[in-house]
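Every protein chain but one is kept in place in this view of the complex.
Labels for the chains are A, B and C, by order of writing; each one numbers its residues from 1.
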């Protein structure tokens, strides 16, 4: 009856007999997950502390070396522009779209960026983040929330921070947007 | 010390004291999942059987009505072209990019499509699918594998089928590519 | 010869004769473009000025009505959380993830948000933006740059602003992330 209706040739019987075996589906999934985002945020904080530690122990050259590793591993500068607005950058150097501007921000010691004192050199000892919301869209995830950093004296700095993470082909997450700002002071 | 190094104004103390409370992150996730894809494949099979049942019970007008509902709910014709290559379509009418061509394929009775006998009217009673692989990319998922359909006489038809499903804003999955073909006959 | 090599049945001749006609490809494109992003940024500024004008001309109720239209058309609150960190929001109300918090920020007059004086009510007369960089990924685009607003007295306010725009199924762009902050004051 199928043959009459659907004009299926006789070879279908063979295909039916063969079936597709017990092959289970292989799955490729390029999407980013909330768990990956949290791990990347945690790694960012740990990296900042590592740069601080390296600076304290070994000086600026080793700290810069570490910062370059962090930038290359955790940011998307190798792929193109990064939308980076650091907490303490301002004026014509507010946005650090290229890698050299980001490096100057983190470790200073660059005469092209005279206002940069090296944010990652400030003796950071611990880190925590609190996402207000997470937005996941394909291989890109956005977060906005508070980040807290504590220094060697136990003083805490809080910033308002938005990030966009892009998952690359190797499964690593890279920061492609990073907007950080000091809390607004209403009574100021 | 933070004040000296980072030039943080005194109002930070207030912000620190306030904290962000116990707000947990809200998550928006636009991505498609493998489970959603399987559910959509299951639903496609059930819909095909429903059109067959409707046709047997109530005739072509009710069957067409049901088919239109299925097309509008499960395919992306409302959003634009659908890349549909039905199993038994050929020649200049091989590709059913617009809704009317898809409707003709499923329920026939359209003089503009004289070769269409109505694929969904063929008394289908059961359905199963076997994905060889699934590829997930953002809100779009691709599948390729075997689909089996059994009619009232117990005869099984097997087809090679690829689908692309797009997850819409309401969370529903829509077919935007559907390439179906009879198995190749090597000894033919 | 094709038949011998490829085991193609005779019916191929028919298909070849039919060809596919002169059908040109229909294209569905869900991606966002830089031009669409710029238009959305322009529209945001115009909407802010319209709310200011409405407030001056007709008072708070009309201004709120306008602000609600803007929120519903230009932001993604209808689809879920929006990652909104307004310029002048702080403390526990820093992030306006839900629509009511965004409305309070723009037009104030909400006792649940006592610090909100209504950012859109401040007599804004003109608007410009300057993107430092734009990052386009599927139906989502990120921008970071300066935005300038001028009030009735000719005084200009500048903010550092990052946005994420999501293109919806109707082709409209919706803000899903909006982080705005006052410029950092290095000498402070």
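Here is the rule we go by: a residue touches a chain if its C-beta (ideal position, glycine included) is under 8 Å from a C-beta of that chain, and two chains touch if they have at least 3 such contacts.
The model shown is predicted, which means the values in this text are computed figures rather than measured ones.
Among B:89, B:107 or B:149, only B:89 touches the chain that is left out of the view.
As for the chain not pictured, it touches subunit A at residues 7, 9, 14-15, 18-21, 23, 26-28, 76, 79-81, 90-92, 94-95, 97, 138, 168-169, 176, 185-188.
Contacts to the hidden chain, counted on subunit C, fall at residues 1-2, 5-9, 11-12, 14-16, 19-20, 23, 25-32, 34, 87-88, 117, 119, 122, 130-139, 143, 145-146, 148, 151, 153, 155-158, 182-183, 185-188.
Interface with the hidden chain, as seen from subunit B, comprises residues 80-85, 87-91, 94-95, 97, 115, 132-133, 135, 137-140, 142-146, 160, 162, 164, 166, 176-177, 179, 181-186.
The rule is short, and it goes like this: only the chains that are shown with their structure count from here on.
Per-chain Cα centroids separate subunit B from subunit C by 29 Å.
Averaged Cα coordinates give subunit A a centre that lies 33 Å from the centre of subunit B. Averaged C-alpha coordinates give centres for subunit A and subunit C that are 22 Å from one another.
The residues of subunit A that reach two or more other chains are 88, 132-133, 135, 137-139, 143, 145-146, 182-183, 185, listed in rising order.
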